[in-house]
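Note that this complex is displayed minus one protein chain, with the remaining chains in position.
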Amino acid sequence: MDLNYSEREQTFRAEARVWLEANVPDPGGPSGDTREGFARHLEWERALHEARWAVVAWPERYGGRDATLWEWLIFEEEYYRAGAPPRITQNGIFLLAPTIFEFGTDEQQDRILPRMAAAQDIWCQGWSEPGAGSDLASLRSRAVRDEAAGGWRLTGHKTWTTRGAFCTHLFGLFRSDPDSERHRGLTYFMVALNSPGITVRGFNRLDGDEGFAEVFLDDVFVPDTDVLGGVGEGWRVAMSTTGSERGLSLRSPGRFLSSAERLVELARERLADTPAAVLDRVVGSWLDAQAYQLFTLQQATRMAAGVDTGAESSLNKIFWSELDVRLQQTALDILGPEAELDGPWSKGFLFSLSGPIYAGTNEIQRNIVAERVLGLPRK
Amino acid sequence: MDLNYSEREQTFRAEARVWLEANVPDPGGPSGDTREGFARHLEWERALHEARWAVVAWPERYGGRDATLWEWLIFEEEYYRAGAPPRITQNGIFLLAPTIFEFGTDEQQDRILPRMAAAQDIWCQGWSEPGAGSDLASLRSRAVRDEAAGGWRLTGHKTWTTRGAFCTHLFGLFRSDPDSERHRGLTYFMVALNSPGITVRGFNRLDGDEGFAEVFLDDVFVPDTDVLGGVGEGWRVAMSTTGSERGLSLRSPGRFLSSAERLVELARERLADTPAAVLDRVVGSWLDAQAYQLFTLQQATRMAAGVDTGAESSLNKIFWSELDVRLQQTALDILGPEAELDGPWSKGFLFSLSGPIYAGTNEIQRNIVAERVLGLPRK
Amino acid sequence: MYFDLDEDQRMLRDLVRRLLADECPPSVVRAAWPGGEVSLLEPVWRKLAGIGVPGLLVDETLGGTGLDETYMVALLEQTGHAGLPLPTVATVAVAAPLLAASPDRAELLADVLSGQTLIGCQLEASSTDGTVLVPHGQLVSAAIVITPRGLGLVSMAAARPVASMDGARRLAQVDLRAAVPLHVDDEALDLAVARATVGTAAELIGLSRRMLAITVEYVCQRTQFGVPVGGFQAIKHQLADALLAIEFAGPAVRRAGYSLATGDANAEREVSAAKALASEAATSVARTTIQCHGAIAYTTEYDHHLFAKRAWALAQEYGNAAAHRQRLAGLLGLRTDHPSRTIQKVAP
Partner (left out) sequence: MYFDLDEDQRMLRDLVRRLLADECPPSVVRAAWPGGEVSLLEPVWRKLAGIGVPGLLVDETLGGTGLDETYMVALLEQTGHAGLPLPTVATVAVAAPLLAASPDRAELLADVLSGQTLIGCQLEASSTDGTVLVPHGQLVSAAIVITPRGLGLVSMAAARPVASMDGARRLAQVDLRAAVPLHVDDEALDLAVARATVGTAAELIGLSRRMLAITVEYVCQRTQFGVPVGGFQAIKHQLADALLAIEFAGPAVRRAGYSLATGDANAEREVSAAKALASEAATSVARTTIQCHGAIAYTTEYDHHLFAKRAWALAQEYGNAAAHRQRLAGLLGLRTDHPSRTIQKVAP
């Protein structure tokens, strides 16, 4: 057991900290999930890329630093510690990119990854459909073969597409075998949102930002080169991605350590006005953030040793998402009547409520934990 | 809306209080769920009966006072306020008797009720079987017709029979139609435990008292006069009883008001040593006891007005049982290292853990609330 | 002993329920949000005034309805259920009775009772910068506020809109220096605060019932994995818990109303118990019902948020659950000598 970072890792941390402190934009202004905010956040993403901090874990040739898992965790800690804004590129970088690294052809990697890293193409996900949420396998959007044109024609209706109204590209699953059911006969496609036949309608999240979109596809042509991982293999390919979404990648402990620090500060400022039972919940949130950090370090140690942590990523997802709701609710209870004002805490609270729902509701995650980790019967 | 008790009710309360204060035995000594304690508690039950406090809600001719629902609630409040011991006769009085009042013949009422009220016969329940707990309808103990003898021969294995090792009689369901399944073909029988063919084996509850028994029946003869409510009607008859068990009757608010008062006193005594977050949980328990009292008063008002509160009794059962666990756990957290000592709080804590399990687990109760009160699909 | 709405109270409840079902559907709640058609709200209040709502607690000799707090609770459960985006609690529980207690305010009182004028209020003495935030402040002509010099009435003409979570609350910030004194005794103010606290609790119960009803309807029709999601035990148990929270808070709120109506010596306890339980219930019901929807309740296009955001705001107003529990700790002799923010009296 050794909780010290190597000299190289410490240097990496110092470099990241210096750069972030000098470059993180002022907080405030519209969020990246609004039209004007998105444009402003693109500048930040491009600044990150120019300084090679956009995709630290990627190979250098795609704009990364070949960072290790530990370095990636360090970068995330520093990123949230510096108060840097949420990444509008995250669905591409954390969901699509791992899949391209695993299943993409060399041509796809070379064509897609550098533009993604540079925030030239901004990717959104097209998983859910109006009738297919937690039950993703019931999706009905279809892909019809166009042999002559060397590709596929996509038709259907995707929804809950985060920042879909501002992104340039979409990835998602479509039913390429009309006779198939459930998990079979699906194919993973990547689609430019400016393709003929696509209509995007943005709609508002709980906090009022236009954070979601519906994407309507009507006979949209996609060439064979934009099929990822083989026709009919969509489910298997996509599942590797949902693993990333739930697990370490999207929710690094740095974010919650930083939120917990801010909560402790808020409570200190208002110590005299805060009931002791609420202070105890502040301690609880701080404790949970520590616990999440330690769990993740242990998990990362195992991953670094080549252990497949598999269904355990459901434990991460349940824990961070519910910790976040508790933490934000505690902040509201400190603020009292001020909690309803539009501000970072009320925004943070509303945002936190999506955590237990997206990327597979926590009900589904608990089923996974019970069945795949504990071995209870599937029924 | 009127929260005042009538003059008659106030007189009733005063009379009960005076008598209880003068007659409630000293606390301490073995519990009524041990062999020696049971004998000592029988004396108390007989004293109650002599003063006509054993079954206040029953008609006078059976030893009661024809008390109204309100008077019954008042008596229960005073009973727990005086620190009187748990009723070892309760399964007869609160579970079997309501069923006899509803389904019993005149002969059965006249024969059984007075002896029950006087604690001459002490009844225990024979619902559960090793393979039939929450799923009561899967019970397998059987009743075979003995036409010649004018009765039935019972064979089977009942378990979780509270105080079964000390009681004199058992009531329960048996499968009288061998070809029937689930809820059909069951009959409700009343059986003297000294009948030939019965073996009783006591076993220990979590707190170490011999509070349970297994009852083995081997070709036990029961005359037709001890069938309650018609052959094959057992499920319907028994369900009226489980309603009583879950609802108002067994767990009157008086018990929890009194427990909450004791908890508040404990916390006051140890104020300086108790973390503020635990004090907040004390407040929570007190609040919940108040809420339970008020919910019950509202429910009783509706019952008195002839409204069938039906599946709502599941709300009572979930609430009081989980309130009790929280309350007792809070006491342990005040006591700290002393919590493990054998005493009223550790006993109370262990006892409370049975609440969410017996009389239909709270998982079953939540299903009932969701399906019958909220109208969610049964699936 | 009769602890339930009696016939008159049920009549009032049913009347208001029907009126609001017709006049205040979600589209009218949305009208109160920034950019909405605010003019849609006026007729609703006029109709409520027509049945005596603003003067519910005002003596009949002064033109009021002359009812008590048990009626107030029955009324406000319904306005909460409808998500009525108006300062109902402020007008009914605070403004009308306080104006009635100020003989020199007869004209304004008359306008309030007729439904012509809505009055806001801000009785939480938390201002440090000389301004306060008045809920529904953009809809009202004046507000009753606590100033460093005592209770005051302030025109809202110069108030500045402030963005908040529940857009239909239309918070506005007003300078306390513009307030003119309103002379009422401490007892009347204490009563107003107690009524507002219980009234807010009653609206929370109504909001909670509405959120649960929306959710039950949704989970019965939404299918996933080939069955209605309401058939899953995880959904059933969460919604059963939501119902439990509501059913065990509701009677406590009614009890608090009754305590105020009868001048019960334990009223302070009952008021804090009511607000603590109702705030907790509403907060947990909001959380649970959003979760049981899955994504759909996470957008402003779906109606649920109209009620959830109101619930989050009201859960904090007039003391949140933690503050009232801390106050109860004091009343139960479990003082920790740690100060807490609950509602404070105006400085003498």
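Observations on the model:
Letters A, B and C mark the chains as written, and numbering starts fresh at 1 in each.
Please note the rule applied: contacts are C-beta pairs under 8 Å (C-beta built on N, C-alpha and C of every residue); 3 or more make two chains touch, one makes a residue touch a chain.
Here the structure is a predicted model, which means the values were calculated and not measured.
Hidden chain, full complex: it touches shown chains A, B, C. Touch with the chain omitted from the figure is made, among A:H183, A:R262 or A:R366, by A:R366.
Checked against the hidden chain, the listed residues A:V18, A:A192 or A:L271 yield one contact partner: A:L271. When the whole complex is considered, the residue among C:S127, C:Q233 or C:T262 that touches the unshown chain is C:Q233. Note on the undisplayed chain: of the listed residues B:G29, B:G150 or B:G208, the one touching it is B:G208. Where chain A meets the omitted chain, the residues involved are 1-6, 9, 70, 264, 267-268, 271, 276, 279-280, 282-284, 286-288, 290-292, 294-295, 297-298, 300-302, 305, 315, 318-319, 363, 365-367, 369-371, 373-379. Panel shows chain B; residues 128, 131-135, 138, 160, 203-206, 208, 212, 272-278, 325, 329, 332-333, 335-342, 346, 349-350, 353-354, 356-358, 361-363, 366 of it touch the chain omitted from the view. Taking the complete complex into account, residues 232-234, 237, 336-338 of chain C touch the chain not shown.
One rule holds in what follows: only the chains that are shown with their structure count from here on.
Centroids of chain A and chain B (each the mean of its C-alpha atoms) stand 53 Å apart. Chain B and chain C have centres, each the mean of its CA atoms, that are 41 Å apart. Taken residue by residue, chain B touches two or more other chains at 276, 279-280, whereas all remaining positions touch fewer.
Shown for chain C are the residues that touch two or more other chains, namely 232, 235, 322, 325-326, 336, 338.
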